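Could you have a look at this structure, given as C-alpha cells, before my questions?
With one protein chain withheld, the remaining protein chains of the complex are depicted in position.
Letters A, B and C name the chains as they come in the text, with residue numbers starting at 1 for each one.
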C-alpha cells in the first residue's frame, strides 16, 4: 500500500451529512488519514467536531484562512497533503483558491462555484499551480457507471441518439428551510447556494453523469424552471430539453419536490445498436438492451466486465456495494494522482466543474427567457 | 347478460395486429359478435379475412362505403349495431363519418383524425347524431390506471405539481418501412399517418393517459422533434415540456427509436401529499409514495381498491390481466352506452379524440418554431 | 379459422370464478361457443346462470347426468363437441366418466380426481374412448413457460441438478370456510376437496409446472404437512423435499396461509450450464443465468424465442398477456386435437392428471409417516 496521505477538512461540522461521507470515503482503503480541520465558521463548533474525531487540538482551526496558512508552515510529513471542501457552495471558490495558493491539492464538493467567473478562475489556478483538483461528482465512481462508459466507448451502443437523465427527490417538497433545517436553509439561499437550487444541487450531477457516460457535449438547451414551494426564490423543479453536439437529443430533469422520491438519479442512453439503463438506487446493476436479443443485466463483480469496472470494485458479485464505496473510488483516483501514481480510476476535474457551472447558468438563462439557449463552448 | 351486440370491422385485414385485438376485446365478455367487415381496400384480401373469421359471405364487403350503405338496409336484429375502425389514420374520418351518418355507433382507433378540422367535424357529427363514439385509448382501460385516477380524484395526492409521461419504443429505430413492413409503411407516410409519427402513434396515448389520470389540461408546450432515421419526413422522437393550467408542470416524451424498449409507457404523478407511478408493462401494479411512510404497491384485484378499479377487473389478485383485458374494458363501457345502460366503466370519447389531435398539432407547431406554443382551449 | 366447436359446462354457477375463466379462455380466439350447461346442482341457480349467458333454455340442465344423456341425442352440428368440468374436485371423476362414455371430449379442472383409483379409471376410459381429455393445468399455457421447456429440451441448461417450485397464497390464512365463503368451503372439506388442501389446490400445479419444464419424474419425496388454521382437517401448508430420477433434487412447497401472497407460483431450475427462473405474477419474463455472462431477461413476443413460445403468443412484445391468454392456449391445443388437427400447442393430458393425483397421495402418506416415500412408477 502506498504511503498514507494526510488531509484536512473545511466544513462538515456537527449535523452535516456529507462531511462524514468524505471522511469514510477518503479513509476506506487505508490510504489517507484526517489530521486537521476547520469544520465550522463557529470556532466552538469546529473545536467540538475536531474533538469528536480525535484530532490534535492544534490542528483544529477557527477559519479556513488560518488553516491554510498554518498548515503551509508545518513540516513535510506532518502537514496535510490535501484539503476537502465540504462547505456551502459560496465558499467553494475562496477556500479552494486559498488552499491551491498555499500549495495543497483540493477535493471539492459540487457544484464547483456559484459563478462562471469563479469557475474559470479556479481552472486557471489549478493549471498554474499544478495541484490536483478533484470534484466529487461521486456518482461517476460507481463501478457500473464506469462499465456504462466503457460500453459506450467501445462502440457497443453504436451512435448515441438519445439520453434521458433524471434526478427526482422529494425532501424539499415542503419549506424545510422555514423549520430551520440546515441543509435546506443554505441551499435555498441564493447567496450561499447560488443561482439555482435543484439544478445546482442535483441537476449538475445528472448533467455530469450523462456526459461521463456518453462523452457528449451540450450544444443547446431549453429549460422550464419552477418554484413550487412558496417563499422560495430559486427553482425547486427543473425540466430540460437538450441538444447535444453531433445530433443526439436529451431529456434531463432535476426535482426536489417529487414527493416520495429519495435519490432516484437514473440514466438511460439509446444508441443505434443498443441502449443501457442505470439507477443509482440499485447501483450494482446495469441494463443493456439490443434490438434482437434478450435484455441483459450486468452485475458488478463479474468477470465479463471491463477493466475500469473491475478497478472500481472491492467485493465479489452479490455482496452489495453502495454510495460510500463509489465515493471512495473518486478519492482513490484523485489520491493516486496526488501521489503521482498511475491509476485505473479516473476522477472529475476542475474542467468538469467548470462545465457544470456553465450548464447551470445556461439553464437559468433559458428558464428566464423561455427559449433555447446555445451553450457555446462548454470548456473554459 | 345483456343482449349481444353485432358489430362490423373496417380494416384489420391479414397481417394487421390491432384488428385481432379489437375482435378479442369486443367479444371477451360475450357481449358482442362480429358479423360483418370490410377488412381491406383489396376485395380479395377482405374476403379472405372474412372467410377466416367464419363470416357469411354477403356480410364481407369490398369497401367501407358499400358496407355502411348495405348494413343500413338490413333489418333490426340482423344489421350491425356498431362499426370498429382499425384502418390507417387517414381513413378514420371518412369511415367514421360514413357510419355515423348511416346511424351506427362507432369504435375508432387513435389518433382520431389527421387534422383538427376533421376532428372538430367528427365532434359535431357525433353530437348531432346522438350516436356513441368510442376512441380506443385502451391504456385507460387498465384497472390500476382507473385506481390512479380515483386516487387523484379523491385528493390523495393533494395538488398535483408534476407529471412525467413516457412512451419509448424501439421498433422504428431502423427503416422498417423500406423493408415493406406494413405497419411501418403507413405510419411513416404523412398522407396516411398524418402530420406526426411518434407523437401520433404513441405520444397521443401518453397525453391521454396523463389527462385521464390527472384531469389536467395543457396550457402550453415546448417540443423538440427529431427524425433520426434517414429517409423519413416525420419525427421518430419527440420530447416535450408541458405547462398545465393551474400551474403543474410536465415532461412528456414519445420515441420510436429507443432501441430495446418494447411498449414502455409509464406515468408518474407528483402531488403535494403523495405521488404515484404506473408502468404499462407491469399493469397490475400501482406505486404510491408519501413523504413519511413506506412506499405502497397497490395490486389489482384487492379489496382496498376503488369501485372503478373493481369494475374493470375480471380475475382475483395475483392472476395477471393484460392488454386485451384492458382493451375489453373500453369496449364494455362503450357497449353499455350503446345499449343505453349505466356502467361503472368509462371510455374515451370524441372530445378526448379532438383534444389529442390538437395536442399533436400544437407539438408539431412547437417543434417547427422552436418555442413554447399556447394550446388555447383544447375543447372543441 | 377452423369450424367453431360447441361446448357445454358442468359447474361454474353463480359466484364461481373459474367458470367464467373457462368461458373466456375457450372463446378468446373465436374457435368455440358455449351452448349448454349444468351450472349448479341447484336447478334454479343453473337456470339463472344459463339465462345470464344467453343460452337457450332447453340447453340448460338440472344435472350433469341429464345433460350428458340429452346432448348425446342431439344431432351433429347442434350437440356439444366437448364438456368443461368446473366443479368441486369430487365430481370430476363421475362427470368426466359420464361424458366420455357418452362420446364427448372432456376439459377438466385439476386435481383430476380425489383418488388414485379414479385417476387410473379415467386413464383407462380415455384410452378406450379415443376421446380427447384436457386437464387445465393452465400455467403450462404461458408462452415463457413453453420457452423454459424449450430451453431445457435444447440442452441450454445442461444436466439439471436442482428444481425449486413454490406456490404460496395467503387467502386461507383465516377460516374463510366458517364465514360461508364458497370456494373455501368445498376445498377444506375432505369429501369434496379430497385428501389434501394446499397440495391438491395449488401444489399439484407446482408439481405439474416443474415436470412440464424439466421433464423430470419424482422418485421419492419427503413432506411436512401442517394445518395452521383451527378447525381444519386438511393441511394448509405443505413443504416437500424431492428426489428426481437421475439425481436432481428439489424443493417444492404449497401454502395457503402465507399472508399477503396472491398467486406467487414460481419455478427455478438449475442445471450444470445455466439456470432459469419464472414467476407467474410476471409471466411475460423468463430469467436465464449462466456462470460467466450477464443475466438475461427473455420477454414474450420477441423474435429470439422458440417456436412453441411463438405459437402461444397473441400480442407483440411489451403488450402484457395474462392468465386468461395462457388458459386459452391450453384450450387451443386441446381443441386442435379434438378437431384432429396438428397444433404447435400442447396441453396437459389424462396421464398428467394421474401423475398429479399420485403425487398428492404420496405427499399425504409422507406427511403422515414422517419419512421419505418412494413414488413408484408415476405413470399408470
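The working rule: a residue touches a chain if its C-beta (ideal position, glycine included) is under 8 Å from a C-beta of that chain, and two chains touch if they have at least 3 such contacts.
What you see is a predicted model, and the numbers here were worked out from it, not measured in a lab.
> So which of A:105, A:232 or A:299 would be touching the chain we can't see?
Going through A:105, A:232 or A:299 one by one, A:299 is the residue touching the chain not shown.
> Any idea which of C:119, C:274, C:324 or C:338 touches the chain not displayed?
If we include the chain that is not displayed, C:274 is the one touching it.
> Quick one: say which of C:44, C:180 or C:260 touches the chain that got left out.
Hidden-chain contact among the options goes to C:260.
> Looking at the full complex, which residue from C:106, C:119 or C:173 touches the chain that isn't shown here?
Among C:106, C:119 or C:173, only C:173 touches the chain that is not shown.
> Check each of B:299, B:314, B:332 or B:358 against the chain that is not shown and name the one that touches it.
Checking each option in B:299, B:314, B:332 or B:358, the one touching the absent chain turns out to be B:299.
> Looking at the whole complex, which of C:4, C:182, C:243 or C:339 touches the chain that is not displayed?
Of these options, the touching residue for the absent chain is C:243.
> Using the document's contact rule, name the residues of chain C that touch the chain not shown here.
161-162, 164, 168, 170, 173-174, 222, 224, 226, 228, 237, 239-241, 243, 249-251, 253, 255, 257-261, 268, 270-275, 288-291, 295, 370-372
> Pick out the residues on chain B that sit against the missing chain.
Chain B touches the missing chain through residues 288, 292-299, 302-304.
> For chain A, which positions touch the chain that isn't shown here?
Where chain A meets the chain not shown: residues 1, 3-4, 17, 20-21, 23-24, 27-30, 34, 52-54, 169, 261-264, 280-284, 299, 301, 314-325.
By definition in this document, only the chains that are shown with their structure count from here on.
> Quick one: report the Å distance separating chain A from chain B, using the average Cα coordinate of each chain.
Comparing mean C-alpha positions, chain B is 43 Å from chain A.
> Could you state the distance in Å from the CA-based centre of chain B to that of chain C?
35
> Which residues of chain A are in contact with two or more other chains?
288, 295
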